[in-house]
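Note that one protein chain of the assembly has been removed; the remaining protein chains are unaltered in position.
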Amino acid sequence: MEKVTHAPHDHYDAEASKIGMWLFIFTELLLFGILFVIYSVYRYLNHDAFHLAAAELDTFTGAVNTLILLVSSMTIAMSVTALQKNNKPLTLLLNGITFVIGVVFLVNKYFEWGAKFDHGIFPGSATLAETLSQGEILFFGLYFIMTGLHALHIIIGLVFIAVVMWKVARGKVHAGRSALLENSGLYWHLVDIIWIFLFPLFYLIV
Amino acid sequence: MYSSEITQASNFVKGVDLTFLVILGISFFFLISLTVLMIVFIYKYNRKRHPVAKQIEGSTKLEIIWTVIPLLLTLLMFYFGWAGYKPMTKVPDDAMEVTVYGRMWNFSFEYENGKRTDTLFLPKDKPVKLNLVAMDVLHSLYIPAFRVKQDMVPGKENNFMWFEPQKEGTYELFCAEYCGLQHSYMYSYVNVMEDTAFQSWIADTTQVLAENIDSPTATGKRIMQNIGCFACHSLDGSRLVGPSFKGIWGEEITVVTDGEERQVVVDEEYVRRSIYEPNADVVDGFNKGLMLSYEGQLSEEDVNNIIEYLKTVN
Amino acid sequence: MSDEKTHIVPYRVYAFVLVALVVLTFLSIAITGYDLGKYTVAGALIFAVVKSFLVLTYFMHLKYDKPYIKIMVGFVFAILVVTIVVTFLDYLYR
């Protein structure tokens, strides 16, 4: 580190904010990781019921959501390149695409959950308790918790992206100070990775 | 350790106590020698006596020594702990079985012939296997004199413990897992007797019969005692977890049914429902979900006896 | 420090990665169509692992980051795996 002469408060260290973000991502990974532990334990204990229940979920919606989320991950990754090449409009456009895709993802989720609710499948519902086995109740409990928490992270990610876009537009985030954009990217990729695991575990393995 | 004069109260005492001795022995050795060493250093190398420190940065040899020796010692400790514990998991085939029901906040014991008690009676020198059934939350069955303890987990299959009492006498039995308000009153006793005495005790159902003929009220009270109603309901009007039974018969009370308040009179039907579906009508001012259904545990006849008894509590 | 040399990743790298990810997704959907019995879960998870590996290395720039960041990331995933394994020491042998 070279000598810092100005006040510490506005000193900018891109690497510091990057590892700060990574460390935060680690905590998120553990948060979801523990849910995966719970999932695998209950899957192990209620093997057949999980199979049955997973069949209830719509693979198609899940697959669509997976694909669009992957695309959004790419666009936000590209936006960093765009910023580094000093292409501000393209940066904003790519971020905008990511944002829109995130919203579409949520809309899909809304309809998916809505359909489940219409069938009387939601935590604590009477249908669950009366018609389904314990393993299936657990499956849906985990389904709602994990996808719900994931959706919450999408929302946080969207807010993050919106803030970054605003700062890019205002010129506060630019090629020389791109850490914030990169961090929003990192966060968004994390959300993507989690979905990469959620998708097979809930929708695919039937 | 637990009153040393009654050691050997069960077949596990030896293994457990040996583990204690080994670990405590090593521990005291280290505690005392390190403390003494520390005091000696402080005295000897005090600034007055030793004004200039000699700079020593470390010694790899010493580091290795004091990594390896504790390592070996801890492995030894692990070994004793393991060896003392191992037999606790292996139940002999000929063990006598007793089913233990744990609920807030009492134990009840059911023997192979259906007899139920609130104190555990056991024959000496015979292995017993206790099948543990938790009705509501976690409890833990703990008999210090026998050095045994096992949590009772609701919904868990194959939840058991075993031991072989080896000395006649009466021993305490505690609930060792925190289970709510009356946790500290969830204790009972183990009564170990000669095999012959035990056999005649268990075969003796006359006591029950006599009381049956005697009067239903006495039977009702005994059933309630054994299954543990009085952990939550008092007979003298004081408020425990549930409403007191004093003078409830014929009383008009406020209950909450499906979220709505209504008035009911305590009669046979209401009491029966309170026992089989306690959460249908919840007495105003008390918590739902604490009392559990006794469906399958108390027969129609038992409940009739309880009702007869409740009529008399004034 | 803001002038620290940053690696600019060309757009096409990202595009390739996306194609790979999409292909893997379809493959994993296809493969669960077969009845692999016990290996269904393992199969699906392998695809997920490969996909997240791609995301980590390219989208998240790990490839171009200093070694200590890579080590940290690897370490955290290892911790997660170990936690699961140790938990299963209980459930597998109950």
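Each chain gets a letter, A, B and C, in the order it is written, and its residues are counted from 1.
We take it that a contact is a pair of C-beta atoms (placed from the backbone, for glycine too) under 8 Å apart; a residue touches a chain by one contact, two chains touch by 3 or more.
The definition used in the following text is that contacts and distances are computed from a predicted model.
As stated in its UniProt record, the chain not included in the shown complex is "Cytochrome c oxidase subunit 1", which appears among "2-polyprenylphenol hydroxylase", "Cytochrome c oxidase subunit 1", "ABC transporter permease" or "Ribose/galactose/methyl galactoside import ATP-binding protein".
For the chain that does not appear, the touching partners among the shown chains are A, B, C. Of the candidate positions A:V80, A:I101 or A:L142, contact with the hidden chain is made by A:L142. Contacts to the hidden chain, counted on chain A, fall at residues 1, 3-4, 7-9, 13, 15-16, 19-20, 23-24, 26-28, 30-31, 34-35, 37-38, 41-42, 45-46, 122-124, 129, 133-135, 137-138, 141-142, 144-145. Of the residues in chain C, those that touch the hidden partner chain are 68, 76, 79, 82-83, 86-87, 89-94. Mapped onto chain B, the footprint of the missing chain covers residues 1-3, 12, 15-16, 19-20, 23-24, 27, 30-31, 34-35, 37-38, 41-42, 45-47, 50-59, 62-63, 66-67, 70-71, 74-75, 77-78, 80-85, 88-89, 136-138, 140, 142, 144-145, 147-151, 153-156, 159, 172, 174-185, 187, 287, 289-290.
Going forward, only the chains that are shown with their structure count from here on.
Chain B has its Cα centroid 46 Å from the Cα centroid of chain A. Between the CA-based centres of chain A and chain C the separation comes to 15 Å, rounded to the whole angstrom. In chain B, no residue reaches two or more other chains under the touch definition.
Within chain C, contacts with two or more other chains are made by no residue at all. By the touch criterion stated above, chain A contacts chain C in their complex at residues 1-2, 12-15, 18-19, 22, 26, 29-30, 33-34, 36-37, 40-41, 43-45, 59, 63, 66-67, 70-71, 73-74, 77-78, 80-81, 84-85, 176-178, 182, 185-186, 189, 192-193, 196-197, 199-201, 204-206.
The touching residues of chain C, counted against chain A in their complex, run 1-4, 6, 8-11, 14-15, 17-18, 21-22, 25, 28-29, 32, 40-41, 44-45, 47-48, 51-52, 55-56, 58-61, 69, 72-73, 76-77, 79-80, 83-84, 87-88, 91-92.
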